[in-house]
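Below: the structure, in C-alpha cells.
With one protein chain removed, the remaining protein chains of the complex are shown where they sit.
Order as written gives the chain letters A and B; numbering starts at 1 within each chain.
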Amino acid sequence: MLPRPFTYHRPTSLDEAVTLMARHVDDVSPYAGGTELLLAMKMHFADYEHLVDLKRISELRAVKRNGGTLSIGALATHAAIAADAAIQGSLPALAGLCGSIANARVRAAGTIGGNLCFAEPRADPPVLLAALDAQLCLISARGERHVAASQFITGALETVRAPDEILLRIDIPLTARSTRYERVVHGHRTVAGAAAVIAQDAHAAPRVWLGCVATHPVALPNAEAHVAANPGVLDNALTQAIASDIARLDIADDEDASADYRRHLATTVAIRAITATVEQEERA
Amino acid sequence: MTKPATDTNAARADLLEKVTGRAVYASDISVPGMAHGRILRSAVPHARIARLDDAAASALDGVVSVLTGEDLPTLAHDRWGLFLNDRPVIAGEKVRYVGEPLALVVAETPEIAEAALDLIDVDYEHLPFVDDATAALAPDAPLLHERHESIADFYFKGQAKPVDGTNIFQNYGVSTGDVDAAERDAAHVFEQTYTFPGISHFAIEPHSVVAAFDGGRLTVWSGAQSPTAVQKVLSRVFGLALSDIRIIVPFVGGGFGGKASVKIEPLVVAAARKAGRPVRVALTLEESMLTCRRLGASITLRTSLDRDGKILAKRGTILLDGGAYADTGPAVAVKAAHCVIGPYDIANLEIEAKAVYTNTVPGAAFRSIGGPQAVWATESQMDEIAEAMSIDPVDLRHRNLLPRGGEILDSLRALDADIGEMLGQAGQAIASLGGGSAAGIAVAATDPGILPLGGSLVRVLADGSITVMSNSVDIGQGVRAVLRAVVAKTLNQDVGSIRVADPDTATAPFDWGTGASRSTVIMGLAVEDAAQDASDQILELAASIFDGAPNDLRLVPGGVARGEDVLSFEDLYHRAFGIDSGEVVGRAMVTPARKGSDFAKSPLFWETAVGTCDVELDEMTGELAVTRYVGVADIGHAINPAGAEGQEEGASVQGIGHALYEQLDYREGQPVNATPVAYRVPAAADVPQHAHTVLIENGDGPGPMGAKGMGEGGILPVAPAIGNALARRYGVRIRDLPMTPERIWRALRERDHDAS
Partner (left out) sequence: MSSIHEITLMLNGDPVEAAVAAHTLLVDFLRDSHALRGVKRSCDMQVCGACTVLVDGRPVSSCTMLAVDADGASVVTIEGLGGPDGLDPVQEAFLEHGALQCGFCTPGFILATKALLATNPSPSREEIVHHLSGNICRCTGYQKIIEAVESLAR
C-alpha cells in the first residue's frame, strides 16, 4: 500500500503544465486531489514515471458565471462546489450532489475534474453533467478542444482524453428550469443514479440520463420522448418507457447487485428524478 | 466530600491519553534496530506449493531475510493451535485459503519489503477447494487437513471432537428427554433453516506485532487479547521457557475476539528469529480481514409445541463454517449449541453442532462466540411460530421463558436473571421513545465460556500511589477504569492514586485472557482479592505500630487510621521498615476453587439481553433503517456506568451491521469483498435516531460489588429483533443474513406475487 517512486512536477502556470504533459507524454499522469490516482498507485494498479500536479494553477479552480453559462474549473473540489454560492443559486442539484458524495475528506481533496477523468463507472457527477449538456474544455500543446460531457466517457475508466490533455473546465449552460439527480447508495458505492433535466425553453427536449449502472452514463431516449410528449404526466407508460430503455442496457451481476435488482433500482431512480422535476415544475 | 478536579482526570487517565493521541498502541511500537516485514499471501484457495522462488527478493538491496515454508523444520514445533494442532507457522506444503501467509519479507523499510514481494515467484499446483460448509460435509469433498490432532485441556478445558477422514473438526451434541415422543404428541411442529454469514471483526487497528530476541529471550509487543495464550504457544513453537518470553500489550485498537487466542505472533517471531533483528509487522486492515472472521452458520430448528404454545421439544442442527484453521471454532460450536435453546423451559432437546473446515479465512472468536448465529435462528423462529399460531410474540415468549433460577440445561448453572421482567422494561422503554409499541423483539441468554483463572498484584507504594499489575487487556471495554474503581473501593483510596500498568507477562501473573465478558468478573475479583491482601498486610503492619489489633484500624486515603490518628503509608513504612521506603504487595490468584465463590458450575453467570426495535423500509429499493432501538441487559452492577452503557451501544450497532450489511462474501474460493471499501460496516448515519440502553442492577453477579460480565450480550438480540420488526411491519420474513436491500426487495416481490 505504498506508491512506487515517481518524479513529481508542480507547475504554477497552465503553459508550464501543458509543456510538462507534452514532454513526458509517454508516462505521465495529471494529478489533482489524488483521491483516485494515489489509491490506484498505492494498490499498484497504476504506475507513472511522472505526475504533474495541477493544484497550484489557481485559474483551474475558478468558478465563474458568464451570462447563461456556469464555468467550473476542473480543479474545483467537491467541497468547494457544494459551498459555492453561485452554484448553490444556479444549480442546486449539482451543489447538493457534490456536498453528499463520498466523505468529508474526499470532498475536501477530490475534484470534479478528477472525478470525470477517472471515469469510474459508479461516479455520480458525470451523469448529471451529461444530462445538463455540459461542455468540457481540454487543453494540450495542440490547443484547446471542447467535448460534450455526454461524449467524454466511453467506458469503464475510459475517456476520450488524450494522454497529454488536461481538463480545464466544465461549461454548463444554465438553460434548465428543473434539475434533479437521484441515486441509491449502498455502503460506499452508488448502485444507480439518474438525472432529469427540464429546459426553460418549452421546445427543447427534456434530458434523462442514467449512470452507475452500466460501464458509463447513458441517455434514456424513450423516457425522454415520453416526458417530452407528456409533460408533467407520471403514469405507467412512463415506467414502461424507462424500463424499455433499461432493458437495452448491458447490465451484469456484480458484488453490489444482481442485474435484475439493478435494473429495478435504475428504473426507480429514473422515476424519482423525473417525478422530482415534475414537482419542481408544479411549484414554479 | 467533593473530589478535586485532578482526581476525575486521573480516573479517566487512559481516556485522556486517547483523546490527546498520546496513547500507545501495538502499531505505534518502535524498537532500536527494528526491520519491517510484509507478507506475501496465497492468491488461490487450495493448492500445493510446487515452487516458491524468493531469490530475487532476497537479493534486493535492503532485504534482510525472507521467511518461507522452508524454514519450518528449524522450529521446535512447526504447527500450532489451541484445540487442534492444525496451523503451520507459515504455509508449508500447501495453502488452504486465499490470504494465507506464504512468505514474509523482512527489509530495512516497509517500502523495500513491499517491493520485494513483487519479486517472489510462486507456482501453485491447484487442488479442488470447498468454500461452503455444506459442500465441505459431502463425502467426496476435498479434505483441508489429512489428519486431525486434537489437543486436550491446552488452553481450553476439554477437547474438540474431530471426525477422521472428514472436514469436521468439532462435533458437539446436547440430548435430553425424548424428542421423538414429544414430537408425536405435539399439536404443532415448525421447521425452518436460518443462515448467518462469516463476518469480519473490522477492529479499527489492524493486527500489529513487534518481536525482538535478546539472546535466547524473546519480547513481543502485540495487540493481543490473551497475552498468556500467546506466551504459551510461542514457547511450544520456539522451544523457549515461558519465563524467557515476555508479551507486552499496550492499548489495543479494538478486538472483539479478533485478537484473542493467537494470531500472527508465531509468524512474526519466526521472521525475527530468522532475520536476527527485531521485526515489526503491521497488517493493513485488508490483511486483518484475511486473518480471521466470525464463523458463518446454517441452523435448522425443528420446534414442537402444544396447543397452548408451550414448547415441548426442540431439535437443532447447527453447521458452522470454520474456515481453513480451527482456532477457537470448537468452543464456538459448543456455545452455539447451548445458545440455540434459548432461555426457555424445554424438556426435550436434541441439538447437534458441527464445525467444518472450508477453504476460507479462518474462523475465530467474535463478541459472544456462536451466540448471534444461534439467537438469529431461535428468535426468528419464535416469531414465525407466534405468527403461525396467532399468538402475540411477547406472549409466546412469556409462556415459555424460564424463571430466575430455572435451568436451561441441568449441566449448566441456573438462570440468574429475570428475562420476563427485562421484556417488560424493554417494552416500556421503547414506548417512551415515542412512536408507539415496538415492532420487533428478541431475547437471549448466553453462557460465557469463562475459565476462572487469573491473578494480579496490587502494590501500595510508599507515597500512597498504587500500581495494579494484571494481564487483562484494555481493548476499549475500559477494564482499567473498572480495576481502578475496585481497588479504590477495597483500599479506600482515591481513584486518582491508582495506576494500572500495561499487561506484561514478565511482571503480571497469569490471566486466561480478555474475552467472553470475563475481565470484570475474574480480574475484578483477582484485583479485589489482591487489594484485600494488601489491606490485610497494611493493617497488620499498622497494628504493630499502633500497638493495637488490626480490627481497630481502617484504611483512609493515603494511609491508615485509628480513631482520629492517621498514619500515612510513608510514615507507616518508615516506622515498620526503618526507612521511609518500601511497599506492600497484595497478591491474588483467582482459581476455580476460590473461597467464597461458586465456580463449580459453568457458566459463572448468564449474559442476558433483550432487544426491541422499530424499522422503516423503502419498499421501492428494499433499504431498511432501524428507527428506534432499546437494549436491556442484566449486568448485576455497573462498576463503570458510562463504560457499560457504551459497551451496550457499541454491541447493538455492531448487531445492526450484522443484521443489515455485513458478510464476507466468497465466489469460487475468492473473497469478493474483503476490503475496507467493499465491506460495509455501520457508519454514524446508520445509527437509530432514538436509542436507549437499560441496565438492570441487582448486585447479584459473582464479580466485585455483585457485577456480572457484560459487553457481549447486547449484540445477540439485534438481528432477530430487526428481522421480526420487518416481518411484522411489512410482511416479509428473511431467514438469511444479512438482510440486504436486494434480499428484502426479492422478498417483497414474492410477497406481492403471492398476494396477487
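Following the convention adopted for this analysis, a residue touches a chain if its C-beta (ideal position, glycine included) is under 8 Å from a C-beta of that chain, and two chains touch if they have at least 3 such contacts.
None of these values were measured; they are calculated from a predicted model.
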Worksheet, complete the sentence: Contact with the hidden chain, among B:18, B:41 or B:499, goes to B:18
Item to complete: Consider the whole complex, including the chain that is not shown, and state which of A:64, A:105, A:145 or A:248 touches that chain.
Response: A:105
Item to complete: Kindly state which of the options B:49, B:203, B:439 or B:721 is in contact with the chain not pictured.
Response: B:203
Worksheet item: Which residue, B:44, B:572, B:615 or B:653, contacts the hidden chain when the whole complex is considered?
Response: B:653
Discussion item. Take the complete complex as the reference. Which residues in chain B touch the chain that isn't displayed?
Written reply: 12, 14-25, 27-28, 201-206, 251-256, 282, 284-286, 474-478, 642-643, 645-647, 649-654, 675-677, 681-685, 687, 689, 691
Discussion item. Give me the chain A residues in contact with the hidden chain, please.
Written reply: 1-8, 10, 34-35, 38-39, 41-42, 51, 53, 55, 79, 83, 100, 102-106, 108-109, 188
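We adopt the following convention: only the chains that are shown with their structure count from here on.
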Discussion item. Which residues of chain B touch chain A once you look at their complex with the stated criterion?
Written reply: 110-111, 114-115, 118, 284, 620-623, 661, 665, 672-673, 677-680, 740-742, 745-746
Discussion item. Could you list, by residue number, the parts of chain A that touch chain B in their complex?
Written reply: 1-2, 4, 44, 184, 186-188, 255, 257-258, 261, 264-265, 268
